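Have a look at the structure below before the remarks.
Here the complex is missing a single protein chain, while all its other protein chains stay put.
Order of writing sets the chain letters: A, B and C. Residues in each chain are counted from 1.
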Amino acid sequence: MNQALPTLTLKDFASDQEVRWCPGCGDYAILKTIQKLMPDLETPKENQVFVSGIGCSSRFPYYMNTFGFHTIHGRAPAIATGVKLANPELDVWVITGDGDGFSIGGNHMMHVLRRNVNLQILLFNNEIYGLTKGQYSPTSQVGTRSPSSPTGSIDSPLSPCQVAMGSGGTFIARSIDTEAKHLTSVVKRGHAHDGAAFIEILQNCPIYNDGIFEQVKDKKIAADFRVEVEHGEPIIFGKEKEKGIALNREKLELEVIAVAGNEDSILIHNETNKIQAQMLAAMGGEDFPVAVGVLYQEEKSSFVSDTQSQLQQARDKQASLEALLNSGHTWNVD
Amino acid sequence: MNQALPTLTLKDFASDQEVRWCPGCGDYAILKTIQKLMPDLETPKENQVFVSGIGCSSRFPYYMNTFGFHTIHGRAPAIATGVKLANPELDVWVITGDGDGFSIGGNHMMHVLRRNVNLQILLFNNEIYGLTKGQYSPTSQVGTRSPSSPTGSIDSPLSPCQVAMGSGGTFIARSIDTEAKHLTSVVKRGHAHDGAAFIEILQNCPIYNDGIFEQVKDKKIAADFRVEVEHGEPIIFGKEKEKGIALNREKLELEVIAVAGNEDSILIHNETNKIQAQMLAAMGGEDFPVAVGVLYQEEKSSFVSDTQSQLQQARDKQASLEALLNSGHTWNVD
Amino acid sequence: MELAEEKLDEHHLDEKEVIDVVVRFAGDSGDGMQLTGTNFTQATALYGNDLSTFPDFPAEIRAPVGATFGVSAFQIYFGAEDVTTAGDAIDVLVAMNPAALVTNLGNLIDGGLIIVDSGAFTAKNLAKAKYESNPLEDGSLDGYRVFSIDIHKQVLAAVESFGLSHKDALRCKNMWTLGLVMWLFDRDRSTTIDNLKTKFANKPEIANSNIAALNAGHAYGETAELPAGIHVYKVPKAKVAPGTYRNITGTQALAWGLIAGSEMADIDLLFASYPITPASNLLHELANRKEFRVNTFQAEDEIAAVCAAVGASFAGSLGITSSAGPGIALKAEGIALAAASELPLVVVNTQRGGPSTGLPTKTEQSDFNMALFGRHGDTPIPVIAASTSIDCFDVAMEAVRLSTKYMTPVMLLSDGYLANAAEPWKIPAVDSLPTFSVTHYDDPTDFKPSIRSEETLARVWAKPGTPGMEHRIGGIERSYDTGDISYDPANHQKMTDLRKAKVDGIANDIPLQEVCYGNNSGKLAVVGWGSTFGAIHQAVKRAVSEGLDVSHIQVRYLAPMPRNLGELLSNFDAVIIPEMNTGQFIRMIRSEFLIDADGINKVAGQPFKIGEILAAIHEKYNELGDRGGKS
Partner (left out) sequence: MELAEEKLDEHHLDEKEVIDVVVRFAGDSGDGMQLTGTNFTQATALYGNDLSTFPDFPAEIRAPVGATFGVSAFQIYFGAEDVTTAGDAIDVLVAMNPAALVTNLGNLIDGGLIIVDSGAFTAKNLAKAKYESNPLEDGSLDGYRVFSIDIHKQVLAAVESFGLSHKDALRCKNMWTLGLVMWLFDRDRSTTIDNLKTKFANKPEIANSNIAALNAGHAYGETAELPAGIHVYKVPKAKVAPGTYRNITGTQALAWGLIAGSEMADIDLLFASYPITPASNLLHELANRKEFRVNTFQAEDEIAAVCAAVGASFAGSLGITSSAGPGIALKAEGIALAAASELPLVVVNTQRGGPSTGLPTKTEQSDFNMALFGRHGDTPIPVIAASTSIDCFDVAMEAVRLSTKYMTPVMLLSDGYLANAAEPWKIPAVDSLPTFSVTHYDDPTDFKPSIRSEETLARVWAKPGTPGMEHRIGGIERSYDTGDISYDPANHQKMTDLRKAKVDGIANDIPLQEVCYGNNSGKLAVVGWGSTFGAIHQAVKRAVSEGLDVSHIQVRYLAPMPRNLGELLSNFDAVIIPEMNTGQFIRMIRSEFLIDADGINKVAGQPFKIGEILAAIHEKYNELGDRGGKS
């Protein structure tokens, strides 16, 4: 039935529903980027499924003219696992937020990652609970004042990419809501990955946590506060790409150094090295830029293909209900 | 009231309940070790509280003559948090299993670790669901045949210590059920830690997963398959301590090398280095020994002390119910 | 019973003196309608009317300007007699833009007054509200009194002298409008002026321009040529008991009731929760009150929240947890643990529209079933419900009392309407509050965790840290005699019976059911629970004033029910039970007392209207008349 696919455009992926995020919300940019890259994925539209939990971000599926399931808080990874197990042909996307995916839903997230379930997981991290009006989340910085932490939160935040690494994730990346080009390339790579692709997207919530990512987003200063990592390339940043990341191999600590004169000391990004990826995932704070791009990728057989091969093996047996019912010890009464 | 504490012994910490694990279960050894070390902790017996979930291991509190709460599956970390918040004077222990703590309870585990709640968490890892009769667990090796995985499990296992690292844990250690001395010293260090102390105990389940840790436990071969790490000491193992762990600092990979002639290349254990700890936590498999001991420790202010100081600050205000009810805009009707 | 609506008398605003009025302020989320409403409420309270208010927030956080789904409204019902709802229909609608008009018009009475800012009726805004032509011009509002003013222009003129930016100047629109409405009902502006001064203490030009706008709006009413029939209305003062009053929402009252409960019981509270609409505000309120014996813990999810609360109770504090429908569903296992291990726990359920995510910002009473039966096993717990915003205070204290006295989880039912609605509250004297100080057991002689009171059947509360009290409890069945694990069949029967008897026995420790309006027997009883109170009360009062033999019975204790409830109900020829669900409480009444009660059910995410209940009363009454009754 599937002949050459008709050429689709962004519009084909926009549903008829009015988009209802706050004006200026970073979610708009992400939506547009995803709608725009869909036609390039070469998966038939009817095979695209977006599954989300609850949160502002989790409204996303309503705006995609694909199959969509806006489920319950925190459970999208588990529901998406069911979708994918039922029909491995489908392209299954999980849309979640820092609260949905790492507060109530942290366990499911951990388990889909270790199982390496073939899903694209987009985590919209705005470091706040948007939908419920601005309480601090598990990714909020210490000291965040919010309705539930009037004198500042005291919980240390989780780092989604670090948790994903610790859980055994096989594709771990980070991008930014408004960086359409970067986000597009990262998402496409995640889509191509055979297994669970975890992508943290730094997303601004202008209402409850405005400007939290200003440093990495503001065109004027971003060059100093973020570094785009690319497999096989030196890890350099700054307006003139004048700074680089080096590894103090004795102390096992990263350092920021000037590129000039130190060309050989600059760390080359190797997305297959887990230890290096863990260091990059942890980067940030006052002294280091935030790493964006594909931090880690590992080739590993995926949960769905392993399941399918077990099923296949079982189904090589000729199954007969009749035989099942009559199996084992039976006796006749005449 | 508390004068010099009477000198207690193991017996004082044994309750009157008949211990009901299977003959040969590794839990017996752990119980005895804990009962024996309790008198040394210098916390009054009435301030000791053991909280557990559900599983064979979670029966533990019944056998301790202290306060104990055998709760529901997976939730012990959350319940223990409530106990500790209600009374920070108490010494609160969490007893959990690989299923209890990392399957259903993985999220609570992650959150107590990142919050750095002052608990001693003992994870009895037997890589199986014992109590429910032997299904594979999230720490079971791939290919584990069990009633629910008759042709072998396909899920990649989690590594508890690696998850704990990824979650931001501040004290991460590993020990072995029958190694009373080692276990004692690790548990005492965990007890002394200000924050969440996470201790994975490799525990044999002779009924459903017998011998899974044979290599690291069997006196005859263990020296080759486990390495006891000690802060500031070289990481060496083998019957004659003839082998050591080195770090290939270029590739960021660990290697096993001969000690002789390579003394300077042997890695010195630095429990404050997170990256190194992550590498040690991941060690094992065919080519590497399993690291036991305190893998990581970090000084960080704890959840309970931060909470207490916020409370203290609030309570510096003179609170009056009368004033509260009459606060804000009021009016009189005569 | 099918739900019909009875038109109430709509003589409102025809006379210069009116008994009661419903005013609704509606505008964009950014238009400051909540502030406007709050200030009007204060002035109205001071004026001496009884009142009730309801803020109506949009489901979206912040919708685009002018969008219908971004309309924020504040409704106030005030009058000379006791007011128990926020009003069935609107008498005066203040609409700051077309979206506010279109979304609220349906609820305006015929001939009602509309105050609109014609300056906001631009082509763009009209389009956003999906108006094809301008309703101010196309005659579609002919059935109403329309008072159309270009408030934009008026405000800009009024604050010109303060040198504000255009945007900041326009921000004063709401105060201008408030000034006008205050003129309409003869309210005093001084409190509002004080409020503005305090609020903008650091920005005097903003304070002054807002005050100027307020005064200008007022002056406009006094001086402009007004359309026919628009003039100052007098709403006579209500007869109100003397005392000091404040306005209070259900959420505030509940939080303060818990605090008061902790003082009375002499224990610390650990309030552990996870945000969810409309329950989050309770967490927020308590997080701000840590100077009392309250600590708050925002857990990673609802399961962790209930579990932390249970842990706190084990440690000797009172654990409290709070959520709405989906979150309460997740707590079932934790609640059952507290029930089985016999620990105190208060669970507050601020009900919202279901099922599943349902309608989070709307109100409903559909968690009654879950409150009573939403746990595995035979796991009875007491369930009590608040009927009004101020009732939340007493019910919260009662939950603290019952849970600590009986060592049991208590489910407290509130709902989205109660949580947000506000009423004037006569502030009680602290020394008039009931005391019920709790003590922890500490006698080591023959101590067992299974020792229990013969009177209450509650077991002892022995807290960690007390020498000699070391013991183990848990969720596996425990021996009646020792508290240790027991698999003995007879013991399980005994413990099951005990748990039931303990909860059933609470019926002896609560007030007998009283009739809250009308006679103790008669033709028709209207039985309510929870936030249906207001509408039932007014409807029954009106029915009685029409000469009908109707009584209102409001049940606070849903499980166990008051001892005399069955007998009381049997004194009536018929019983009707309005509920904002498909008929949940009625099932208990029918099964317990074998009474053929009828349900009046509404599941529209909105409170009952007085008229709906009155219509049901009339219908049932007619039916009874036809077939004759007992009396």
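In this section, contacts are C-beta pairs under 8 Å (C-beta built on N, C-alpha and C of every residue); 3 or more make two chains touch, one makes a residue touch a chain.
For clarity, every value in this text was computed on a predicted model and none was experimentally measured.
By the touch rule given at the top, the unshown chain touches A, B, C in the complete complex. The omitted chain makes contact with just one of the residues B:9, B:148 or B:272: B:148. Residue A:46 is the one among A:46, A:218, A:263 or A:299 that touches the chain missing from this view.
Screening B:73, B:111 or B:269 against the full complex identifies B:73 as the residue touching the chain left out.
Mapped onto chain B, the interface with the missing chain covers residues 20-23, 54, 56, 70, 72-74, 103-104, 106, 129-133, 135-136, 138, 147-150, 207. Interface residues of chain A facing the missing partner chain: 15, 17, 44-47, 49, 51, 61-62, 64-72, 75, 78-87, 89-90, 107-108, 110-111, 307, 310-311, 314-315, 317-319, 321-322, 324-326, 328-334.
Chain C meets the missing chain through residues 59, 69, 324-326, 328-330, 332-333, 336-337, 339-341, 351, 353-362, 364, 366-367, 369-370, 372-380, 474-477, 487, 489-490, 492-493, 496-497, 499-500, 581-582, 584, 586-588, 590-592, 594, 596, 602-606.
Operating definition for what follows: only the chains that are shown with their structure count from here on.
Centroids built from CA atoms put chain C at 40 Å from chain A. Rounded to whole angstrom, the centroid-to-centroid distance between chain A and chain B, based on C-alpha atoms, equals 29 Å.
Of all residues in chain B, those touching 2 or more other chains are 107, 111, 307, 310, 314, listed in ascending order.
Residue positions of chain C with contacts to 2 or more other chains are 300-301.
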